[in-house]
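Note that this complex is displayed minus one protein chain, with the remaining chains in position.
Then we have subunit A:
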Amino acid sequence: MDRRKSLQTLILGGAAASTGFVFNACKTENGKTVDDTIAESSEKYFGRTPEELERIEKLNAEQLFNEHELETIGVLSTVILPPKEPHGGPIEAGVPELVEFMGKDIPTMAPTLLGGLMWLDHKCNTEFGTEFKSATLEQQKQICDEICWHDTEIALEKQPLEIQFFYVMRGLTVTGYYTSKVGIADLGYKGNMPNVWDGVPQDVLDQHGVAYDPAWIAKCIDQSTRGDIATWDEKGNLLT
């Protein structure tokens, strides 16, 4: 299965749609009005302007990594962040697709990524007579162990390519995982939805050894009144 292609289709589904019948404001093929179409498919849009969509389409039409390299990225990312039940790992999070996209989106990363992948196979071939993706987990770890530490006192760009490569791949793997649906579930982030903020829960306050000052809290919104229209006296005291 060409995972990359299917991902592109998914992303561009929304993108192409918005270019086609929203910004040009015409009737869609099945005769629905623009508003209907927006309402039905709004979950597909991610708020891009036509120029931004064009750029994404252009990047998607290019290919940075060949199939072997993409597979190697997949294997390496899984070594970096092994899957864990029930939330899966980098593959489920679409990390290889993200690496492909970002390598084109931020072109300065591409040489490090391409060069690093070559280094990885060369090193593995030299040591174990096999390319990285086909090596055993033990062999893969042996190679990673050599490049996964960096001297924090020296600027990264002054360190060997393989160190830089691993640093970038680790960054892309972790960020890719925790910005995915599975990774956000693993992290446990509860936001990004309509909510009523009414303070830190008591057990959390206790855990961290802090408390609310009653005088401060008295000034804060009583959430049961949030729907009442605000009125003030002439001195600015809230009456409702």
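Throughout what follows, a contact is a pair of C-beta atoms (placed from the backbone, for glycine too) under 8 Å apart; a residue touches a chain by one contact, two chains touch by 3 or more; residues count from 1.
Keep in mind that, in the parts below, contacts and distances are computed from a predicted model.
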Undisplayed chain, where the name is taken from the UniProt record, one of "Dinitrogenase iron-molybdenum cofactor biosynthesis protein", "Chromate transporter", "Extracellular solute-binding protein" or "GMC family oxidoreductase": "GMC family oxidoreductase"
Contact with the hidden chain (one of A:His68, A:Lys84 or A:His122): A:Lys84
Which of A:Met118, A:Ile154 or A:Leu238 contacts the chain that the document leaves out: A:Leu238
Touch list for subunit A against the chain that is not drawn: 7, 11, 18, 22-23, 38-39, 42, 45-49, 52, 55-56, 59-60, 79-82, 84, 94, 97-98, 101-102, 105-106, 144, 148-150, 152, 167, 170-171, 174-181, 183-184, 186-201, 203-205, 207-213, 216-217, 219-222, 225-230, 232, 236-238
